[in-house]
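Heads up, one of the protein chains got dropped from this complex, but the rest are sitting where they should.
Showing chain A:
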């Protein structure tokens, strides 16, 4: 399966390598660099690259390429999924997954990689098990370690690996027993020039933070489970129970985890919470263009639209832009031609707008495409699909946990074509 792993940073340096079988020379990465050169953008590097003797499967996260070397047939998604799991684990351990963080913690990284794969086959990828084996470095622990000379390798043995609920540690104890659930929905939409919706879908997740003593058995039920068109579960969820009763029944992992992700079908009408009025024109002959953008809320059920961020890739011919935002700040990067406007909160009484002119390169012809506008926003305390959690019950333990649920709607891939 996975033979070796190379981590390559944005400038093309291999800064970490790990081999699970015989050593593969790092010259194998030359094929990757070739492909990288051919691709114009970092994202355009093909995830699967064949070389004469090996196959390279790579993922790009946090501007680091994780390149796995494969020698024989294996489902590519298997490797890709694993690499993403590695990144998630790093992020979980170090807070961020940057080159610096990895270099600083290279020993922990090595220990982790050693536990995660055996002979190229995934061994322990569940973060709860890993944390039992290798304690995540914290500032306090590093200090204690340097003073006392103790280690961050767990003394106890990974019993979780053997249990029937491998995702949960045994002997968990908390003084405050709490369980929080965040229902986060993202709207993916494409809005066309005239403001009508071409496609809109809602993707949701329920992220949980469960800190409960012992072995609690939770059930979570929805007011309107039929909304969920397609779901995928954390392995802890009992599938049969869901099939039969549409109830989520599970023994939760300890700490943060993603309980459920779901899809609300595109057949349902999706309420689009913002609208955009735009007027972006380039005149033939003149080297000026007009830019006029106004945002407004709609169908937000009285909730405020916050953290609005507008970005747009302006045509290559644009030299600079003289714009005037009614609120927030904007930046225009003359190299990448990326315009970003940090709007903040939309005030329905006084709609935010960004108006002004763009200067085109002298002599350049009128760009034939108007830029697309990408919008990000957040709406607190609302799940746009209308999904509602009915109740959460706990069995198996005697204490009364504190329960909390939070709803949020975000823009996913929200694009307005102009």
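Note that in this section a residue touches a chain if its C-beta (ideal position, glycine included) is under 8 Å from a C-beta of that chain, and two chains touch if they have at least 3 such contacts; residues count from 1.
In this text, contacts and distances are computed from a predicted model.
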From "RBR-type E3 ubiquitin transferase", "Phospholysine phosphohistidine inorganic pyrophosphate phosphatase", "Cytochrome c oxidase assembly factor 8" or "AP-3 complex subunit beta", the hidden chain's UniProt protein name: "AP-3 complex subunit beta"
Touch with the omitted chain, as defined above, among A:23, A:269, A:335 or A:362: A:23
Option touching the unshown chain, where A:71, A:98, A:221 or A:326 are the choices: A:71
Omitted-chain contact residue, chosen from A:60, A:280, A:295 or A:360: A:60
Hidden-chain contact residue, picked from the options A:101, A:251 or A:339: A:251
Among A:281, A:294, A:307 or A:374, residue touching the chain not depicted: A:374
Hidden partner interface residues of chain A, rising order: 1, 14-19, 21-23, 26, 39-41, 43-44, 46-48, 50, 55, 57-61, 70-78, 80-84, 106-107, 109-111, 114, 118-119, 121-123, 125, 149, 151-155, 157-158, 161-166, 188, 190, 192, 198-199, 201, 203, 229-235, 238-241, 243-244, 251, 258, 261, 263, 266, 313, 315-316, 365, 368-369, 372, 374, 413, 415, 417
